[in-house]
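Sharing a structure, written as structure tokens. Questions coming.
A single protein chain has been omitted; all remaining protein chains appear in their positions.
When the chains are written out, they are named A and B in that same order, and each has its own residue count from 1.
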Amino acid sequence: MPGDPVANIVGAEAGLEEAQLAAIRAQLGLDLPPLRQYALYLGALLRGDFGTSYHFHAGVASLILSRIGWTLLLVGPSVLIGAALGAFLGARSGWNPRRAGSRISYAAALAVSSTPPYFLALLLLYLLSFRLGLFPLKGFYSSGGFPDVLHHLALPVTVLSLFSTARDLTVMRGSMIREKGRPYVTFARAKGAADGRALLRHALRNASLPLATMAAMDLGFLFGGALFVEIAFSMNGMGTLIYEAVKARDYPVLQGAFLAVSLTVLAGNVLADALYAVLDPRVRVRQ
Amino acid sequence: MRRAGTCLFSLFLLMALFPGLVSPCDPWKRFDPYEPPGPAHWLGTNDLGNDVLAELIHGARASLVVGLGTGILATALGLLVGMAAGYYRGAVDEVLMTLTDVTLMVPRIPMVIIVGFFLRPGAAVMVPVLGLLWWASTARVVRSRAMQVRQMPFVAAARALGFGDLHILRTDVLPHLLSVLVPKFLLTVASAMITEASLSFLGLGDPSAKSWGMMIHYAFERGGFVRGLWWWYLAPGLATTLCVLSLVLIGSSAGGEEPLAAGPTE
Partner (left out) sequence: MSCLHVRGLTVDFPTPTGLLRAVDGVDLDHRAGEVLSLIGETGCGKSVVASAVMGLLPPNAIVGGRVEFLGRDLLALSDRQMAGVRGREIGLILQNPALALNPVRRVGAQIGEPLEIHRGMKRRETRGPVAQWLRRLGFSDVERHLDAFPFQLSGGMGQRALIAAAMILSPRLLIADEPTKGLDEALRGTVRAELERIRSVAGSSLLLITHDLGLARGISDRVVVMYGGQVMETGPAEDLFRAPLHPYAAALMASLPQNGFRPIPGPPLEMTDPPDGCRFHPRCPEAGEECRRGRVDPGASGERTVRCLRRF
């Protein structure tokens, strides 16, 4: 990666002499072979030491911990809202795909999915915060306290929820259309099940399975979208952390942040597998 | 739906291929800045006095080049990996699938941002980077389809008759993969376009290319939002949305619901 770390820390303009730079390098262990440096890094990781940020002058671990909570506050509700709303609308849309309402909600979901996340965020920010003054312009909180945080979160969570709802709606709709035609639905009807019962008691459970895995994986997807939302709304979460770290070439922070995001995504996948095992008896009982 | 998508997309394709024909003037030419839309400039002008409509039309090429380039690269890679894994199974499958899973685990947007910052902006850099991150989900889909096709009687028959694997893959397996490949390709293009727009918005795009994302970037950076110069950012934003939507419309009716499940914003 380009950029001499020492020069980055010290600042390109400092104009230190070569000998002094070499001394700093030795102190930081940067003169050791790369493999040795990596080994040292891993060792430090295991001890819980993520290193120190060049740019923020703080421990990487504490930086990440302080920021990731906020990002989860943004992403968490969006995943849940998206799953609930998307499942509901998608199920209805898939069960009667030819109905006008179904077509409209599907088209709307496609349109939302096609919009760049930051564009939607900026539009809403401009219309509702800047022009109409309904919501605060930036940050996670201004005066502090629970209602204030909610007020600040409202718009960004809405933006992210729109995206996760659109995605989950599409998945549920497709899943429902597939299940609708299956023999067990016909058999349920043959036993006298009315439309509603066939939908709720039979098709819905099977149709939900792909959605469950999708919703848990949404965590990873939303991290990407959350990044832009955080930038647009000037909120101090993981997204802005990464963005600023990249601009400042702050490697420890980047490595730590990457690790943190990857772990979260991994956790999401594990959760998705567990959720699937709970919901699908074929998996659960066999184990 | 597909027809609407194709019509819409051909409009953008026209813009990208023959900007000179459609555009009212040269996008670099300067007029009075900050002009709202009017008879002289249908979409107004930006801070430098460039005609926004001209910028929009010329910008189509930049956005589409990245999108289509990534689509082709990612789909080709995904096809190779998925077909090999699904057809040969065994150790090949294990290795390739591990590679695929690892690639899928990487958080894409942060990764792209990081790489974007360290390398020079521009399509020549963006396409390979995006292509190398986007192939994995196509590989997964191709693999499961390849596994299905492999079980089919005509493949077994071909093998029994002594045809070589490569021949079978080309003549028997490949045609059946097209039905999943085409929607995946379209969605990859759509997703890449959104990513390019997002990256440009952050300032990581090619400043000389005037892509739609860069237009919004300048609008944001040079006070277009706070000054209410809606035509400056609304046009490229809508253009991106509509172009992506047209691809999604074509893709969703082509392959059924499942490929769309991933969505362009992944």
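Here, a contact is a pair of C-beta atoms (placed from the backbone, for glycine too) under 8 Å apart; a residue touches a chain by one contact, two chains touch by 3 or more.
For clarity, every value in this text was computed on a predicted model and none was experimentally measured.
K.L.:
What shown chains come into contact with the chain that's not displayed?
P.N.:
Touch partners of the hidden chain, whole complex considered, are A.
K.L.:
Which of these touches the unseen chain: A:N206, A:N236 or A:Q255?
P.N.:
A:N206
K.L.:
For the chain that got dropped from the picture, name the residues of chain A it touches.
P.N.:
These residues touch the chain not displayed: 182-184, 186-195, 197, 201-202, 205-206, 209, 279-282, 285.
Here is the rule we use: only the chains that are shown with their structure count from here on.
K.L.:
Chain A to chain B: how many Å between their CA centres?
P.N.:
Here chain A and chain B have centroids separated by 21 Å.
K.L.:
Which positions of chain A touch chain B when the two form their complex?
P.N.:
Residue list for chain A touching chain B: 1-2, 110-111, 113-119, 122-123, 126, 130, 163, 166-167, 170-171, 173-175, 177-178, 210, 214, 220-221, 223-225, 227-228, 231, 242-243, 246-247, 249, 254, 257-258, 261-262, 265-266, 269.
K.L.:
Can you list the residues on chain B that touch chain A in the complex?
P.N.:
Of all residues in chain B, those touching chain A are 105-111, 113-114, 117-118, 190, 194, 197-198, 201-202, 213, 216, 220, 225-226, 230, 233-234, 237, 240-242, 244-245, 248-249, 252, 256-258, 260-261, 263-266.
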